[in-house]
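Take a look at chain A:
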Amino acid sequence: MRSNGAVVGTLTAMVVGLLLALRVSADVAVVDDSGTRISLKSSATRIISLAPNLTEILFFIGAGDQIVGAVEYSDFPAAARKLPMIGAHNRFDVERILSLKPDLIVGWLSGNPQDGLQVLKQLGFPVFISEPSTVNDIVSLMERLGTLTGHQSEAVQQASNFRASIDASRETYSKRRPVRVFYQVWEQPIYTLNGDHVISHLIDLCGGRNIFSDLEQLAPVVSLESVLARDPEVIVGGGIFGQKPPWAERWESWPTVRAVENKHIYAIESDHIARMGPRLSEGIEALCLVIDKARDNS
Partner candidate 1 sequence: MTLLSADGIEASIGNVVACRDLDLSLKPGTVWSILGRNGVGKTTLLLTLAGLRPLTAGQIRVGRDPLNQLTRRARAQKIGLLFQNPDIQFPVTVNETVMNGRHPWIEKWRDSSEEDQSIVDRELGRVGLAGFGRRNLSSLSGGERRRVELAALAAQQTELVFMDEPVNHLDLHFQTELLKQFLANYRSKKRAVVMVMHDVNLATRFSDHLLLLFGNGETCQGSVDMIANEENLSRLYQHPLRRYPADGAYFFYPS
Partner candidate 2 sequence: MLIFQTGRDSRRFGWVILFLTALVPVSLAISVSLGSIPIDWGAVVETIRTGKSSVDHTIVFELRLPRSASAFVVGASLALAGVLMQALLRNPLADPYVLGTSGGAAVFALIVMLSGLAYQFVSLAAALGAVVSLALVIFLSRDSGGWSSTRLLLTGIVMASGWGALISFFLSISQQNQIQGMLFWLMGDFRDRGPGLVHYLTLLVVLIASIFASRGLNLLVAGTLKAESLGVHTLRLRFAMLIGAGLLTAVAVTLAGAIGFVGLVVPHIMRLIVGPDHRRLIPAALMMGGSLLVITEMLARTVLAPRQLPVGVITAFVGVPLFLYLLRRGSRQEMP
């Protein structure tokens, strides 16, 4: 009896040990945003980033020193500026990428040229294609990149912090009195965003209402009159947070607009709010703050 138990015990130990060993030496695999399965023999240690937000995410999850090359405007954090540049996100230098001998390339579906991504795939590189459009997408992206880079637990933690920070903003602001918000992407012509855009969702999260959420185009050009007609209570655009934006002057000619009358024209850092990356939480905080300021005036 006792010898049988010993045999079973040893066998079990061997099986468990085998399973453990298998799991440790298992391929690292995730599915990217285009549905392709990306599978690496081991965690990536030579990563190319084809978008500034991806660079930020990689640093955020602790994989920053595994990046060997990044596209132009990968400017955050400071260490990212020292990375070898491999061109622009819409026109990158394949030769330079090749010479850096990457084992993982992280790309951006709508921002990178299709041809370029195709060539990289054809040359045999694993290309992880991302296309985050919501906060949840960013969280998932962080976690999956964490898996690929061997920072799974750190990534999960960071992503969780990221989500928590955003949830906190939502908690604080989303139930407050709705405020009509006009988000100005560009001044001349006047570009704004419709309800499908992630920034519009963030405005909702802050308890605001995007006055152009009903339009069909994702980034439509609108007339001055339509802005006047919809009478926003706050106008938000890109600039330096806390400073009066240079484009505010133009609105001051239209005091009938409530936002102008009550001086609720604010700038927030466009890199925070427009890059689908870790600083989105800071962007949300700033966005909710300025929307809230307009709330007081009623």
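Selection criteria: all candidates are chains of the complex that A comes from, given by their letters.
Just so it is clear, contacts are C-beta pairs under 8 Å (C-beta built on N, C-alpha and C of every residue); 3 or more make two chains touch, one makes a residue touch a chain; residues count from 1.
As the structure is a prediction and not an experimental result, all values here were calculated from the model.
K.L.:
Determine, using the touch definition above, which of 1 or 2 touches chain A in the complex.
P.N.:
Candidate in contact with chain A: 2, the rest do not touch it.
K.L.:
Using the touch definition from the top, list the residues of chain A that touch candidate 2 in their complex.
P.N.:
Interface residues on chain A, with respect to candidate 2: 72, 85-88, 90-96, 98-99, 101, 110-111, 113-116, 119, 123, 217-219, 221.
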